[in-house]
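Omission of a single protein chain aside, the complex is shown with its protein chains in their original locations.
Should a chain be cited, it is by its letter among A, B and C, assigned in written order, with residues numbered from 1 in that chain.
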Amino acid sequence: MRFFSDNAAAACPEAMAAIVEANRLDTAYDGDAHSVRLNEAFSQVFETEVQALWLTTGTAANSLALAELCPPHGSIICHRDAHIQNDECGAPEFFTHGAKLLLAEGEGAKLTPASVDALLATVRKDVHQVQPHALSITNATEYGLVYSPQEVAALGRLAKERGLGFHMDGARFANAVARIGCSPADLTWRAGVDALSFGFVKNGGLSAEALIFFGEADVAATLYRRKRAGQLASKGRYLAAQILAMLKDDVWLRNARAANDAAARLAAAAGGRLVYPAEANEVFLKVSEAEAAALRAQSFDFYDWGPGEARLVTAWDSDQAHVEALAAAIGSL
Amino acid sequence: MRFFSDNAAAACPEAMAAIVEANRLDTAYDGDAHSVRLNEAFSQVFETEVQALWLTTGTAANSLALAELCPPHGSIICHRDAHIQNDECGAPEFFTHGAKLLLAEGEGAKLTPASVDALLATVRKDVHQVQPHALSITNATEYGLVYSPQEVAALGRLAKERGLGFHMDGARFANAVARIGCSPADLTWRAGVDALSFGFVKNGGLSAEALIFFGEADVAATLYRRKRAGQLASKGRYLAAQILAMLKDDVWLRNARAANDAAARLAAAAGGRLVYPAEANEVFLKVSEAEAAALRAQSFDFYDWGPGEARLVTAWDSDQAHVEALAAAIGSL
Amino acid sequence: MRFFSDNAAAACPEAMAAIVEANRLDTAYDGDAHSVRLNEAFSQVFETEVQALWLTTGTAANSLALAELCPPHGSIICHRDAHIQNDECGAPEFFTHGAKLLLAEGEGAKLTPASVDALLATVRKDVHQVQPHALSITNATEYGLVYSPQEVAALGRLAKERGLGFHMDGARFANAVARIGCSPADLTWRAGVDALSFGFVKNGGLSAEALIFFGEADVAATLYRRKRAGQLASKGRYLAAQILAMLKDDVWLRNARAANDAAARLAAAAGGRLVYPAEANEVFLKVSEAEAAALRAQSFDFYDWGPGEARLVTAWDSDQAHVEALAAAIGSL
Partner (left out) sequence: MRFFSDNAAAACPEAMAAIVEANRLDTAYDGDAHSVRLNEAFSQVFETEVQALWLTTGTAANSLALAELCPPHGSIICHRDAHIQNDECGAPEFFTHGAKLLLAEGEGAKLTPASVDALLATVRKDVHQVQPHALSITNATEYGLVYSPQEVAALGRLAKERGLGFHMDGARFANAVARIGCSPADLTWRAGVDALSFGFVKNGGLSAEALIFFGEADVAATLYRRKRAGQLASKGRYLAAQILAMLKDDVWLRNARAANDAAARLAAAAGGRLVYPAEANEVFLKVSEAEAAALRAQSFDFYDWGPGEARLVTAWDSDQAHVEALAAAIGSL
């Protein structure tokens, strides 16, 4: 009974069917019948004209966004616990050619204007210091919290004031939107976001992620960078097809809701053990070593997350019975 | 009737079935049941212990190989018409952090010890010049020629003498092996090759390529570079599964033979129009603009390849009737 | 009366005379009569065979050292207040092609085995995280403290145990050696240091810094990197000459002692206002805004260093009368 990562989940039927359906002769790279529809499909989702690129990983999406927003001699403000800082093996540094990540504080991996301001105040405005060029947040965060449109907008205003590009790592963007029930537009460009890594793989995709640029963005350089990074798949139609299938009829939201609901079920059972409110599909639990062992002895698979804490991740396809069993097991600790 | 790229081909049934079969909960990244079998599967193919990594593009495979073989301050010798020079938007420079490509001459994009020696002779051995660290050849070449094991071995000896790592871009490695009918070992490590980009996508794969290191290679750095390049797919099982399915029962060779046969059929019809012998799945044809237009008027789709030349590419699934029709059309020019 | 930086000091007479003396036809780059003597001269200073390169800035020396010790996908442990982190505009990231700096804690910019261990404990040993490859300390530190040979050796042992290269930023190495009165060997290679940025410019040099590699180091790659970074001056003899002149008769130590003595004089006057013991040529003072203004009104020039603190830096040529005047002024606050 696996609760260690939504990356372990299967691909959803719609995505798989789309891939099978796309399995015929078509043009290479991103000129195929599916890829050319991406911009339009995402523009509908976001109620504005956007530029969308498929990519093979979220790491690539994040890094290409940051490379667009920050020069090699600049820095990117993110949370100390951000995925781009801790879990991408320096991909942002690789794609940006050596930009620095400046680490801000905040509960549950959430930044606030105050925490960003505090960090900015430490930077001297001279040529000896790397100057901030971008701000990156993760929504939902690495600890399963969700930024509201208002919270994003407050950061967006600060970013604009300080001349920072604004990136959102949305590996679990679907879970955030599902939680809030808002328009995807409210959580992104209307709140000042310039670029969004829109995650599909954790949410039932098979192999495709998307990078969305809002506004008058010129994506020409990003297209070259994508090719140059070995991210321009030669049979891109399979990537585009699964994304289109998951956008259609809001499959992406349905999947995210299922994952969120499963997490909510676990969180309800966890009660006072919760480290953070479970606002998306991750539940962080205070458990002793013995308790963690006890859960594992009952065949529940999950990650320890620092001493005395465990991380449980649900997915679009979390087995209802497994969830109930785990909820019960947590309740019985 | 498309003859413009093997990238336009569909995925073969075995690859697609493997992906569908792999569509269940498993561990993320490359720890899954399929990925952990890659080394063994390729070691059987190559009759020696190898280290194998899946990747999402051939460009990434080539570039990661070169990053292992050449430091940022070094250079890589390749043919003037090499894919790594002309068709990867500077990916080798990106992954190697700025190594130079030194361009050697040779008929049909084929290098010889003499052409490599001639290039090496132009390099001063001082700190003001970038020093060669690697040699990269493409087999089958960008013009559809095939290096024999003897030809590779001659280059391999030169590489070892001159302290150069030896890389083979095998985007169409299957076509080369199928053509020669030799052991894959003869064409690679037994001939001195250190690293092979083993192509699957052009040969009926859906989205997976492989990078093979022979000998006592330490792939640790490459594993970090793969992650850092956003190439460590979070659901890697779909990549591994299709590769394993194509290795099984030599599907990769069967596919390549089909493509080669189709090209041979076209070449036979082309006669004196052939620019190069068609040894793999590409046919380069001398045609006037009017002749090219005439072929296109009959619904044949292909690339012009410089003035007065056209490139026809066949694939594992080239339609027999289309091939015959094109052969006939060429004959009637 | 300037106390804001030892970079503001003049060049010492020996350095200047050496430059004037070197002003004749000689071979270019580093083949001249002076440059070829560097290895030997430094080997005498360090009582072991070393490899020495001149460079035009300390930033270049630090960054080339780090590029040798850390791959692009690795990280370098340094203090949160290290010069390489805060004052070199990302040069380490540039020269290493994007390695990360991991920031450890410690009083007065001084690392301890415990603080390094604590940082190392936060790094997961998997491919998703950048792995530490090097440790860098500054001696004397950015806050004017001096590591003893024992303290360096304790870090050196830790570095070796953990497989980390060990770099010392010795922009004020002379001040540290002068303070301790030890052999330069004790503070470096005998304590496990692999590479030393040996500063001359702050200590009375005009334009030359040195990078020293101890042990069996192969500096070939560094020589290429130096050229590639535009650091191989075409008339290198002027760089080598001033270094040799400052090594001769221990001018470097004499200069450093003068600077240290001036700082000690100020520190004695500062008494309880000292933020840190003044062990080298920097004095950090607690002063109110009004007090700082009062000092400035008396023509003393210095930097504020965070709220309520001022930094006073002495140099080899600090004017004795200015020092006494400042000491008196501090005493009268």
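Everything that follows uses one rule, which is that a residue touches a chain if its C-beta (ideal position, glycine included) is under 8 Å from a C-beta of that chain, and two chains touch if they have at least 3 such contacts.
In this text the structure is predicted, and so the values were computed from the model without any measurement.
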item: Candidates B:His79, B:His97 or B:Arg273 - the one touching the absent chain; value: B:His97
item: Selected residue (touches chain absent from view) among A:Gln131, A:Thr188, A:Ser207 or A:Thr314; value: A:Gln131
item: Absent-chain contact - pick from C:Gly58, C:Pro71 or C:Gly108; value: C:Gly58
item: For chain B, the residues touching the chain missing from this view; value: 72-73, 75, 86-90, 93-94, 96-101, 127-130
item: For chain A, residues in touch with the removed chain; value: 29, 71-73, 97, 127-128, 130-131, 221, 223-228, 232
item: Where the unshown chain meets chain C, residue by residue; value: 2, 5, 7-11, 16, 19-20, 23-29, 55-61, 63, 88-91, 94-95, 201-202, 206-207, 224, 227-235, 238-239, 317
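Here is the rule we use: only the chains that are shown with their structure count from here on.
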item: Mean-CA-position distance for chain B and chain A (Å); value: 34
item: Whole-Å gap separating chain A and chain C, where each centre is the average of the chain's CA atoms; value: 42
item: Chain centre separation in whole Å, for chain C relative to chain B (CA means); value: 50
item: Junction residues of chain A - those touching two or more other chains; value: 88-90, 94
